[in-house]
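Shown next, in structure tokens, is the structure this report addresses.
Removed from the display is one protein chain of the complex; every other protein chain stays in position.
The letters A and B name the chains in turn, as written, and every chain counts its residues from 1.
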Amino acid sequence: MNSGIDLEMSFTQGVQNLGLSHELAHLLWIPLPMLLVLVSAVIGVLVTVWLERKISAAAQQRIGPEYAGALGILQPMADGLKLLVKEDIIPARADNVLFTVGPILVLVPVILSWLIVPFGQNLLISNVGIGIFLWIALSSIQPIGLLMSGYSSNNKYSLLGGLRAAAQSISYEIPLALAVLAIVMMSNSLSTVDIVEQQNTAGFLSWNIWRQPVGFIIFWICALAECERLPFDLPEAEEELVAGYQTEYAGMKFALFYLAGYINLVLSALLVSVLYLGGWGFPISIDWFSSLIGLSIDNPLVQIFAASLGIVMTILKAYLLVFLAILLRWTTPRVRIDQLLDLGWKFLLPISLVNLLVTASLKLAFPMTFGG
Amino acid sequence: MLGFLEKVTDYTKEAFDAAKYLIEGLSVTFDHMRRRPVTVQYPYEKLIPSERYRGRIHYEFDKCIACEVCVRVCPINLPVVDWVMNKETKKKELRNYSIDFGACIFCGNCVEYCPTNCLSMTEEYELAAFDRHSLNYDNVALGRLPTSVTSDPSVRPLKELAYLPKGVMDPHELPANKKRAGKLPSQIIKEIQKENTQDELNNNSEDIFPNKINSNN
Partner (left out) sequence: MNIAYSTELICFLILSAVIVSGSLAVVLLENIVYSAFLLGGVFMAVAGLYLLLNASFVAAAQILVYVGAVNVLILFAIMLVNNREKLKPIEGLKTRKLISGGVCTGLLILLLRVSIITKWNIPGPTSIGEEATERIGEHLFTDYLLPFEVASILLLMAMIGAIVLARREVSIPTDYINDLKTKKSLDDKKIPLLSGNSLK
């Protein structure tokens, strides 16, 4: 089972060879993936922000950022730097403690959820048994942070935005979890690695999107709602609520919200690619490919090639979905709050329940194709 | 039972229709991605205002007879005409004239009705100011001519869409020696004149007498 590159093993062995105990080596290893996740998440956000600005510009026949670096590629960095050195204002009658804790509570669960995103067989931070369930649990903490910042701003727009965001997160969490449940039922495991492995038996034909087309659509809609992307961005609807729960925020605290929103978007796209689009899997099976060249699958060269191809494929799929999200942003008008709740409770919830039921019965009927 | 089934089919149909329209909308947005940007890099590039552009008003103090027609035709009686009656010559003596461009809506009525043509529209549109009172132009400020976009060496003038040749959308890639689509106003006037003379000639050949009477008139 444990094919592929195991970086942790090689790292701990290397450190142990230097004369340190096994436990200490393990302890030294722990912060490395965390750092890697933080860096990769932030870089993912920078790329997404740049893409969002450029693609939005293209969709509106503008040029977009162009002076900061070639093609404006440094523009997100400039934005971040600006927010970093901007004055951090706490409104006079706001609740100091809650006002500061709110954005942190929004950002931390999102970053923690990156624990379970696999880029390859062993290229993830921790293959915890509860896998995808951890993400669902962590994303339910976010509304508390939103409510906190909305309440503590002492501003009616903020409070309304926070309440809306919380209501939206709660109502779209349920169909999201049900769509994930159907996938979990097919792969008999909560672990993201197992879910991807189960999909990569026959190239792109074995991806979950063919077996779960309805689940894919439900998941994508709910993911957009959880990220507060445009058809569902009414917590920060600028025409009615100024900026929702972010209204009173400035400087680094605002940047935390901004970062959380985009990390969430990238994370959702990554998870869609993991759950429905075969994760790190190349559309054509690697085994077949290596046998074509005449190299064995255990060849280190092939292994390295497969690992890097896996990372590229995961990111490529995720960014295709990000592109779709940006395109949707400039296509769909914002829904009203009653339409949003109608869609969540009266459309997505029954459909996802039916989807779950159908998946269960198909699994009983065709255990071969739907995971026995 | 049947009613329920009908409801379900209607609902599914609606859902599919919604998906169809969503995909249609997405394709429209996607199609826009391949179009060239229409951006004009403003401080470095500027569009040439069209003829008959209604910009800041120009005023010639010496031509003005202080008749106050401009004040009367103005929707909000904006122009301030400060004159005194000279008892000896029994003529109005103009002392000051001002228009507040913070309140002007550039409708052009004053220019239309000015009997001596001392008011005219310019192509100046950059009227931003730090203080709204500085938008109240007196006769000296009103008498200044605007810098033309085409004569400014630091600005690249670009033609507006209506002045581009047929098929060209981007003013940046304007092919040389290509005329705008359609005719110039002067050409149209010339053509009309030509037609008129043609008509007259035709009339002459048909019937000489009435024309002679006309020419006598």
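FYI, a contact is a pair of C-beta atoms (placed from the backbone, for glycine too) under 8 Å apart; a residue touches a chain by one contact, two chains touch by 3 or more.
Values in this document were obtained by computation on a predicted structure and should not be read as measured data.
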{"item": "Candidates A:Ala94, A:Met148, A:Ala182 or A:Leu241 - the one touching the absent chain", "value": "A:Met148"}
{"item": "Residue touching the undisplayed chain, where the options are A:Ile130, A:Leu205, A:Ile284 or A:Leu316", "value": "A:Ile130"}
{"item": "Contact residue for the chain not shown (choose from A:Val117, A:Ala166, A:Ala179 or A:Val193)", "value": "A:Ala166"}
{"item": "Contacting the left-out chain in the complete assembly, out of A:Ala41, A:Leu190 or A:Leu275", "value": "A:Leu190"}
{"item": "For chain A, residues in touch with the removed chain", "value": "23-24, 27, 98, 128-130, 133-134, 136-138, 140-141, 143-144, 147-148, 151, 159, 162-163, 166-167, 170, 173, 190"}
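In the analysis below, only the chains that are shown with their structure count from here on.
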{"item": "Chain A and chain B: spacing of chain centres that average the CA atoms, whole Å", "value": "51"}
{"item": "Residues of chain A defined as touching chain B within the complex", "value": "55, 57-63, 327-328, 330-332, 347"}
{"item": "Interface residues, chain B side, partner chain A - complex", "value": "15, 22, 25-26, 28-30, 32-33, 35-39"}
